[in-house]
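Only one protein chain is missing; all other protein chains are in place.
Up next is subunit A:
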Amino acid sequence: MRRLIRPALSGLLAAAGGIATAELVASPVRPESSPLVAIGGTVIDATPTPVKEYAVATFGTYDKPLLIGTILAVLALLAAAVGVLAVHHRAAALLAIGALGLVGAAAALTRPMARPIDALPALLAGAVSAGLLAWLAPKAATAPPPPSPVPGTGPATDGAPAGEPAAVPAAAAGDTSRDDRAAARTGRRAFLVAAGLVALGTALAGGLAAIIRRSGAQAADEARAAIALPAPADPGPPPEQTPGFYTPNQDFYRVDIALTVPRVDPRQWTLQITGMVDRPTELTFDDLLKQPLIERDITLNCVSNEVGGPYVGNARWLGVPLAPLLRAAGVQAGADQIVARGADGITIGTPVATVLDGRDAILALGMNGQALPPEHGFPVRMLTPGLYGYVGAAKWITSLELATFSSFDAYWVQRGWAATGPVKTASRIDRPKAFAQLAAGTVPVAGVAWAQHRGISAVEVQVDDAPWQQARLLPVPSTDTWVQWTWDWPAATAGSHTLRVRAVDGTGALQTEQRADPFPNGASGWQSVLVTVA
């Protein structure tokens, strides 16, 4: 076993040196081209959904560090094995390292936003690892096994396993043992010095990469903190005063595919408008700030929200109207889909007609009076009132490509979700809570209802099988937000009761009673709540 320690260690050190080099090269320019991040992303995409969900359920927010840790552990095992392989098969070991480098390069090149240059860090990692191993392996191999406790036995028979045959010349018996031990000590020293140097270099490179990364993220955070959002050219109405109308940023639901929250420096950020346009356009963050901004209250909800579920929120957004930007770029005939790409690798496909129909589709820069929080897409996200987020609200947006629905399926569409996702009319009872134990008498019942861009014209509540009752609707600034409603349940009597809610949208259409699961285009059905009155 002991004979394997040094070769294994050389393999480990060579790999660590290579990976640290790759991190050092990737960090300042393209952090996403790091082979570890690229492989991690590839593993996530290739992992079956239930396993992913299990990982999130089991490890919570540690799922991603754990993934990277597992990749490192597997790499470490492979590296140790390659180190051992190098003892007798140097060329095969170097080839194996080359192959690992190519795997990393392939992972980096096949990421959604990959550029050819992204292969570089992984290839460099392979080259550096191979070089280090070629240097370390002979030193690891020359050292003979530890001296035998009985002088004159062991060493002569099982001397140098490989490598430089000259290191242990077949000498006459007698003095051999002492010479061997001296040679062994020299060999060991040479290995330790070399290994120490590699470890030191690795630590320095890794440390430097970490510092660069952190300062990169810090720069993005500082740039975000320094942003003074301009006043809107078209301000929103006075903010609604009812508690709960606006969802605080930190409570706003988050559903995305980001492995780590992208930290985008707005000074380096640009937005490309490409594809089927007459004038491909590139806009900087400052370009957007100079546009006339509009301020709007818009409710956003997730297609995966169940009946009565929590993935819906309302905020006051500040943004650039998208339609004028598209018209300036010149949308070509036949383009019916806008493919938005985000820094996390997402693609989201929105109908061109929807964005151009006069609604307040925006590139949002501000949320509830602040620059967008990193979790919600800083520096810029898209919002399309009336569409579920998965077809209208890309975060960390980097490009808008005009395309057709027949030529491209966006991320969720590839996974079976509907290509178009207008929100379904929905209503929710927030008070009383499920299984609430209530005192007899008048019980306040309250909640929200939403049908963005169509609006809500009525909400009705039913207790058990009594006739439906009209709820009172609180004022709203537009049809793009949810509506808060209240209804006093008079003289609630002892026993268990079921409360039901349904809404009528702005077109007069009654919310469907028909139950549907969230997949593939949103849940439907009237929500009910069982309560007990004492």
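Quick note on the criterion: a contact is a pair of C-beta atoms (placed from the backbone, for glycine too) under 8 Å apart; a residue touches a chain by one contact, two chains touch by 3 or more; residues count from 1.
Convention: contacts and distances are computed from a predicted model.
The complex includes a chain that is not drawn, and of the options "Lipoprotein", "YceI-like domain-containing protein", "Membrane protein" or "Branched-chain amino acid ABC transporter permease" the UniProt name matching it is "Lipoprotein". From the options A:34, A:247, A:384 or A:511, the residue with contact to the unseen chain in the full assembly is A:34. Residue A:214 is the one among A:115, A:214 or A:267 that touches the chain not shown. One of A:202, A:368, A:398 or A:484 touches the chain omitted from the figure, and that residue is A:202.
Of A:308, A:321, A:386 or A:455, it is A:308 that touches the chain left out of the display. Within the whole complex, the absent chain has one touching residue among A:74, A:99, A:117 or A:530, and that is A:530.
The set of subunit A residues touching the chain not shown comprises 5-6, 9, 12-13, 16, 19-20, 23-24, 27, 34, 36-37, 44-45, 47-54, 56-65, 68-69, 72, 76, 146, 188, 192, 195-196, 199-200, 202-203, 206-207, 209-211, 213-218, 253-258, 260-261, 263, 302-304, 306-311, 374-375, 390, 411-412, 415-417, 433-435, 496, 498, 518-520, 527-530, 532.
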